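With one protein chain removed, the remaining protein chains of the complex are shown where they sit.
The block that comes next holds chain A.
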Amino acid sequence: MRLQIEDVLCTFCGCLCDDIKVEVDEGRIEKVRGACRLGSSKIMGHNRIKSPMIRVNGELKEISYEEAYRRAAEILINARHPLLYGWASTTCEALKKGILLAEEIGGVVDTTATVCHGPSIIGIEEKGAVGSTLGQIKNRADLIVFWGCNPSEAHPRHTLRYSSNACGRFTPDGRKGRKVLVVDVRETRTARNADRFLRIQPGTDYEIISALRMIIGGKADSLPEDVAGVSKKELIEIAEMMKSAKFGAIFFGLGLTHSRGRYKNVDNALSLVSELNSHTKFVIMAMRGHYNVTGAGQVLAWSSGYPMAVDYARGAPYYNPGETSCCDLLSRRDVDAALIIASDPASNLPRGCVEALAEMPVIQIDPFENPTTLFADVVIPSAIAGIEVEGTAYRMDGLSLRLRKLVDVEYPGDVEILQAILDNVRRLRDDN
């Protein structure tokens, strides 16, 4: 029987679109409507890992789930300081179990935020964040700024559903009624569709933001004629554009968080927005990549008090990014086993960190094969959240939504897998 399921959530990017239509026939997804290309291909699925595996003499060999759980538990128990990393593409419920596991084995929980919007979080610790839900921007914003991000390619439905092209109560004309400014180092597709494109030299975000802050703070006179290659005149025009908006919104991406200055760039941008509020209304938001990297930060914060890089080795949460974040731990060889879930550090971490990972026992929990699988010692395939199991995820603006289950599968979900590993850890401990 063909089943049409409405209002499905897309578990790909931080837009977490919740208006997808999916047709299911005999337990198989046949058709996806409403999602973008990225979303559809995720929902339609590809290369699943078929069975749990462990590495014997360098080769991955199929085993039972029970055995995989026990092997995983042994690795974690024998480790002095294990790392539990990933969490961006699974449910909040899975992370809750992961935190409990980390508390019991004295491990470190870190999320992929540390290699994407980690600097944004540190910026927020310094300055706070002046934000809103996406619907507020859709209904009110007459100026949208994309800074170091390219939604046309990375968040394809963002502009239409939530930002530059969306129509809302006070923005009935959609794109026609608002201005779009793009700040970037290259002319992206997003930039080509903007009303104004400010092309800056790589690594000069901090200077540009500082100059805008000075102009907005009435100190334009002290500025040189040229700031990091941009003329004062142009900067004044842009500052004017910001000040005269009724409601402005800045979306920023890795172009800001990962160029020279890192969290200081974000800190500066947050200050700019905070100051703009003495002239008009302005908000700012990070373009989060994976669909639930926001939720991972939320769950960690309410469980431990900190949004990422939490070390439970002392029995109580300890947080010092730069010390307890995944890359730092790996490059110092300060962890000796890793559980990788719902992420692919082999493709995303710096080379030295990947090498460190390759040298230690690694447990991978993921529905899909990826480069991390190449050196994992225990591989546990899981059901896909939002397609095969329910759960909670947080959109980039912090709204939480319930993921639906569309089809039945044999694979266990991440929650079940982590619980089974935890049970094995407890059992093995009792035996000793």
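Convention: a contact is a pair of C-beta atoms (placed from the backbone, for glycine too) under 8 Å apart; a residue touches a chain by one contact, two chains touch by 3 or more; residues count from 1.
Following the convention adopted for this analysis, contacts and distances are computed from a predicted model.
The listed options are "NADH-quinone oxidoreductase subunit D", "Aspartyl/glutamyl-tRNA(Asn/Gln) amidotransferase subunit C", "Formylmethanofuran dehydrogenase, subunit A" or "Sulfate adenylyltransferase", and the UniProt record of the chain not shown names that protein "Formylmethanofuran dehydrogenase, subunit A".
From the options A:N193, A:Q298, A:S331 or A:Q419, the residue with contact to the chain not on display is A:Q298. The hidden chain makes contact, of the residues A:N150, A:T190, A:S343 or A:T392, with A:T392. Between the chain not shown and the residues A:F12, A:Y85, A:F146 or A:F247, the one that touches is A:F247. Of the options A:G128, A:G322 or A:P371, the residue whose C-beta touches the omitted chain is A:G128. The set of chain A residues touching the chain not shown comprises 6-7, 9, 18-19, 92, 96, 100, 103, 121, 124-136, 138-140, 161-162, 167-170, 246-247, 274, 277-278, 280-281, 283, 297-299, 301-307, 312, 314-317, 319, 390, 392, 394, 398-402.
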